[in-house]
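Only one protein chain is missing from this complex, and each of the others stays in its spot.
Let's turn to chain A:
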Amino acid sequence: MDKAYTLRKENLLDSFRAFLKSLLGSGEVSGVLVPLRSVNNQAIMPALVSDLSLLDQADPLSPSFQLNGAKLVSRLTRREGEEKIAAVLRPCEVRAFVELVKIHQARWDNIVIISHDCAGAFSNRDFNQLAKDKGEGFTLEFIKKKIADNFDMESPNISTACQICDKPFPELSDITLHYFGAENQELVIVSQSEKGAGILGKIAGDTFKDAGSSSDILQKTMDDKNICISKRKEKQKAIFEQLAAQTSSIAELSNYFSSCVNCYNCRVACPVCFCKECVFNTDVVDYDPFQYSAWSKARGVLKMPVDTVFFHMTRMIHMGLSCVGCGQCSNACPNDIPIAELFKMAGLQAQKAFDYVPGKDVADAPPLSVFYENEFKDVTGLH
C-alpha cells in the first residue's frame, strides 16, 4: 500500500543527512529537530536546525540518548498554527510523544514525526566516557556493527532499558527510515501517514527514488526482526524474574531504593511525568518539624529524607500506565539505581490489566481518563 523510497550515499549517516536536507531544502518544514553533534565539544544534543548546511552535523544514529525528545517536541508544538517543523525521534520517543498528545501536552497537527530503526543507546555516562570524543567515526563503527549483528543487545555498554526494549522498530510516525539488515548501507524511507506520504511524494526525486511497495521491501527483514524482538523478550523475562525476586515486599523495595536521595531527577527525565507541578513539590509534603519528631517517636527511628518509597510508588501509579520504557529515569539517577526496569515491569503489569499499550495509537484513551458501568466487577467486594 505505502510507497517506499530508497536512498544510498557513502554511508548511512550521509544517507540520513541527505534525506533531512532534501526535506528541509524543499521548504515543506521550516526546521528539523535532530540530535546534532557540536563542533566545539563533540556533545550530541537535540537541536532545532533551520540552516541546511548545519545538517552535516546531524548524528541521529549514534548511541547517544541524552534525554527523551518527546518533552522537547511538547514544548515546540504546544500552540496551534506555528510553523511546520519535523522531529527525528527514536521509537520510544515517539511513543512518549503519543502519550503526551493524548493528554493535550503536545500537538501532532503541525509537526512531521520522523522515526527510525533504533539500534539502542548507551547510558549518558558511558557515552560521554567511551564514545563522545571519538566523533562521527564512532557512530559509523557502531551502526555498522549493529547492522551486522541484527541489533543484538547483548553487546557491551547498551543500556538495560534498550536491552529489554521489544519495540525498537517504529510503529507509529509520519515517516520512518529503515536500515535494519541494510548491509549495503541503504536507507529505506516509508510514509506511515497521509501527511508523510504527501511530503515524500513532493520531495522524492534526485536524492531518493521510488522503490515500489513498502511491504515488499520490509518483508525481507521481517524474520530477522522477529528473532531480534523475541531475543529481547527473553532477556526482559529473565531480568523481570530476577527483579521480582528482589522486590517481593515493601521492605525489599525499600532496599532497592536505599541509595535514593530524593533528588527527583527520574521524574524530571521521565517524558510522561507531565504535571506542571508535581505533588512532591507542593506543601502536601512540606511537613512541620513536629511531624518528623512524631514519626520518629512512633517507631524509634525515621529515615531521612522521608517519603522515598512513597514517592516512587506514587510515580508508578501516576505514570506506570504510560511508561514507554525509554530508560531515561535510570540515566538520570545520580546513584545508579536501576529504576527503568522496575518501572517497566510494574508498568507492564498494569498496562496488561487495562489492555493498554502506551504510544500505540493516539485514539486509545489513557485508562484512568475513562470508566464504564460494567467492568472490573472482580475488583469489588470481599471474596
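By definition in this document, a contact is a pair of C-beta atoms (placed from the backbone, for glycine too) under 8 Å apart; a residue touches a chain by one contact, two chains touch by 3 or more; residues count from 1.
Methods note: contacts and distances are computed from a predicted model.
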Complex member absent from the view - protein name from UniProt, among "Glutathione import ATP-binding protein GsiA", "F420-non-reducing hydrogenase iron-sulfur subunit D", "ABC transporter permease" or "4-phytase": "F420-non-reducing hydrogenase iron-sulfur subunit D"
Contact partner of the left-out chain, one of A:250, A:263 or A:362: A:250
Touch criterion as defined above, residue of A:7, A:218 or A:346 at the omitted chain: A:346
Absent-chain contact - pick from A:197, A:316 or A:357: A:316
Touching residues (missing chain, whole complex) on chain A: 244, 247-254, 279, 295, 299-303, 306-310, 313-314, 316-317, 320-321, 345-346, 349-350, 353-354, 367-368, 371-373, 375-376, 379-382
